[in-house]
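Each chain you see keeps its place in the complex, though not every chain is here.
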Amino acid sequence: QDEIYIPLISKGFQHQFWQAVQLGAERAAEEFDVRITFEGPDNETMVDRQMDMLAAALANNPAAIGFAALDSQAAIPLLRQANEAGIPVIAFDSGVDSDIPLSTATTDNVAAAALAADRMAELIGGSGQVAVVAHDQTSRTGIDRRDGFVNRIAEAYPDIEVVTIQYGQGDHLRSTEVATAILIANPDLAGIFGTNEGSAIGVVNAANELGTEGVVIIGYDSGAAQMQAIRDGVMAGAITQNPVGIGYETVRAAVAALNGEELPEIIDTGFYYYDASNIDDPEIAAVLYD
Amino acid sequence: MSLATDQKPAAPATSTVGGAVAYQRLLAFASLVALLIGFSFASSNFMQTSNMMAILQSASVNGVLAVAATLVIITGGIDLSVGTLMTFCAVIAGVILTKMGLPLMVGVIGAIGAGALCGLCSGTFVTKMNIPPFIATLGMMLMLKGLSLIISGTRPIYFNDTPGFDQISRGSIIGDIIPALPVPNGVLILFLVAAAASFVLSRTVLGRYIFALGSNEEAVRLSGVNTDRWKMAIYALAGAICGIAGILIASRLNSAQPALGQGYELEAIAAVVIGGTSLAGGRGTILGTLIGALIMAVLTNGLRVMAVAQEWQTVVTGAIIILAVYADMIRQKK
Amino acid sequence: MTYLVEMDGIEKRFPGVHALKSVSFDLKPGEVHALMGENGAGKSTLIKIMAGIYRNDGGEMRVDGNPVAPASPREAQNLGIGVIHQELALMNDLTAAQNIFIGREPRNRLGLLDERKLNADAAAIFKMMNLDLDPRAQVGSLTIAKQQMVEIAKALSFRSRALIMDEPTAALNDAEVAELFEIIRGLKADGVGIIYISHKMDELKRISDRVTVMRDGEYVGTVDANATPINQIIAMMVGREVTEEPVVPPDLSAAEVALEVEGLSRAGEIFDVSFSVKKGEILGFAGLMGAGRTEVSRAVFGADPKDGGTIKVHGKLVNIKTPTDAVRAGIGYLSEDRKHFGLATPMNVRDNVVMATLSQYVTSLGILKDAEMRKVARGYIDQLGIRTPSEMQEVRLLSGGNQQKVVIAKWLLRDCDILIFDEPTRGIDIGAKSEIYKLLETLAAEGKTIIVISSELPEIMRLSHRIAVMCEGRLTGILPGGAGTTQEDIMRLATDRAPAMQPMGEHA
């Protein structure tokens, strides 16, 4: 059969963000008439499980591969194997430290989190205490968003203090617990940044449960609950990436590579800050998912 | 396991059935009080009403799961599926309430019924197919995890169309009456579930068989009891309780999160064991489990309020869990 | 007359064992029918088929003349067949009363457990048995003897028409046996048929009407109990004559003192116990149930803690805190409770025999010398007549008496200078018992020091060079062994209770 098969190995599967990436990939698959599969480990620590997935994908002699590396070095032998077999590799979500991927469809998480820091500073008036509820201490996105935010505050806003950074594994319930403890321990807190959907929703839940008012909450990604919180004014705003675009661009780039086209090194799918004022703008609405 | 622990003649018994229990309960309780006092000194923000409520609220879901796990563990089994079963039941509630738009009561009953049914499946695997509880419930855990994703279409189901759904856990009936005591309903439900389970254990035939099966299943069988049927009933009851946990977490998050749940089983079992229930079966108390769940909730919350660095939180939690159980051990020996 | 239960041509095979070969048996209402045979003869297997635990491979069972094949204990119960099992089948974490009524809990109108009625009903049964036991006591904390009584109470509570008793007296002393016989006579008068299994030959004449003997899984014959001399029954069982010579205590005045225990005590259980045993001596310990003999030996062995007292071995003070210390000092202890404290039942005979000696069967690299282990295990299988298809058979598959022999083999192999045997012949058949007596005598003659705890006075009197008697945790006296001492002398000391108004501090 001459069906074109492109497996995508992602960093995760069950979370909304990855589901949106999958959605974009499926759109492109339909458009370009290729078959894709989409798989990722249970959480972003399972580097070796991702290797197993990559190996299984290679066993199916795919036309091309999309790959979001949990650890870029660990994957190199398998990527080399793909390269030797003449299988083009497109990276997505975060880069691979190697010249094997022909292109990378990604968001600049550091810059996006820095934008969140700027908005936070603006909303709390340039001074006060802020906290971060992050989703992961060791994953690339977790580190980039945390550091992007914290470093920007440190560089640009000397009167703002990041009092604590805690982690909730992106799990809604655990993030709620974490945010509750932060709010209770820091009665003077001016703002909290939640670094992914689960973290952000956790902060919103905690504020609701404690009846906290006046704390500026900035989130990340979208999802129905987060959009609702922004509309209701509980959350000031959030950064959104373009996950559907990431998925779409990854498959499109793979198809282009199969057709022998030249690809840019980075396909920046972009990020936006959205709040109640622009949430319904067509440009924003296009990259939100629920 | 059971042989080893059963037989140390020096180790005193910890059964609910016996009489020496009140003493033992007091001891696990002492560890909890010590933690509370310690954290109060360490952080002035710890001992606020709002934080105490937050701790209770955070103990509620794990507490209910731990109660379910306790029943199965006393029979000498284990239930790894409590976490994903909770999620599955939450998803079922979401389908009934949001997708089908049926009334609240139907959703609640549906979730609890689904839990009981899944529990019955596990029970059937264990009894009729003779599969070790570990494998039977591991298999259920995986199947339920997948099914939750499939049924929900891998996305959260929100309960926005069911007004008052979030009040099931977050509201406070007690607070409405006594404003100084804003105990969330979720906590009230935990205590009700615990009281009911405790009642079942001590006052009903089912409870008697739970202990008897864990002590010596063969002896129960030789006494002419249909052990399979009772065991299936116990797993079903545990499943129904997981259904209640599913309602609780769905209400608290105002959504059914299909991806959540794995990993919760270990926390629930930890609460059970910290509470003095033996994994070998035959002995255990719901009150102990409740205290175990509270110890874990206080510990996590306290370290977070103290803003201990995350990696150290983990280390300290591990150490304190060991020490709390050790303290129990030496006090019991005296 | 119609038989209550009839069994015809019953066959049963286990892997490697042909346990029952066309066995026949019948039971009339209102009789006690004793079932006798050596260890492993197939007695327990036969009654397990009656009780719905095993299915027979061949043959027929009839109740009231109707063919039946009970497939579960419940079906057997419904047919009116109740069992007291040889291996206790109790739930250790439950109380005595809860054990007795498991599956038949009294309930109140709301369907809830009626704990008060439960305890009252149990207390009533205990009262009928003249047994002083708290219905709320946790069964796991009871001694074997009391557990046995709970098991008996449970069987009685069923009010079965046919009651099977598989070695109910193995763990009981004479007073308790007498009590049990009273109960049996009462049941008999009510028309209950009783199948009675025991290795205590004297009980035959006292209680049974007919005796059926089995050997090697085969039916040997049924005789009238009163008309048949005991020796003939023994011969049917064992296939030879068993003779018993009375003990003649040797002169040990010159022998060195091997073990000296001074002022041993533990709060509430052992009060200031002192005694010494000489090299080559057999010291018997007599006493009623709960006299504290087991407690004393466990304390000496380091299995339980002690509050005070010193232990000297060969004149040297030793500090025994754990069984490891005791074994190092040359003391071995064979527990009365083989299933819980004596055997790793899922393991095979070989591994159990070498359990206490394993370090002698390893190379310098820690590798086991399996061939040598097999050889010694086979040696003991032959010497003690352990009935097993091979030394690789799991111990849990052996008959009760053969399990007991495995424990004995373990301690014989360990070759300790001082050996404490707690109820060593529990459940062992008459032929093997006499072999074990001879063995103990040989060991003593070889210079070993032996302590035997037994609830069977004939056994104590048959073996002991001296007899220590305990009552309620105190050592009430030491009597000389041999023909000079009567059962009455021992019983007097065994019931020599401490005065109720004892001055404080005397036994500090």
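By letter and in written order, the chains are A, B and C; residue numbering begins at 1 in each of them.
Keep this in mind: a contact is a pair of C-beta atoms (placed from the backbone, for glycine too) under 8 Å apart; a residue touches a chain by one contact, two chains touch by 3 or more.
This is a predicted model, so every value here is computed, not measured.
Overall, this complex is built from protein chains in the amounts A x1, B x2, C x1.
The rule is simple: only the chains that are shown with their structure count from here on.
Annotation: 43 Å between the Cα-based centres of chain B and chain C. A straight line joining the Cα centres of chain A and chain C is 71 Å long. For this pair, chain A with chain B, the centres built from the Cα atoms lie 33 Å apart. Chain contacts: chain C has no residue touching two or more partner chains. The part of chain C that touches chain B in the complex is made up of residues 53, 72-74, 77, 83, 85, 89-95, 98, 102-103, 105, 107, 111-113, 136, 138, 140-141, 154, 298, 303-305, 340-341.
Chain B meets chain A in the complex at residues 43, 45, 48, 50-51, 54, 57-58, 61, 149, 154-156, 158, 160, 170, 184, 249, 252-255, 257-260, 262, 300-301, 304-307, 310-311.
Residue ranges of chain A in contact with chain B, taken from their complex: 14-16, 19, 42, 137, 163-167, 171-173, 176-178, 180-182, 184-187, 201, 205, 208-210, 223-225, 228, 290.
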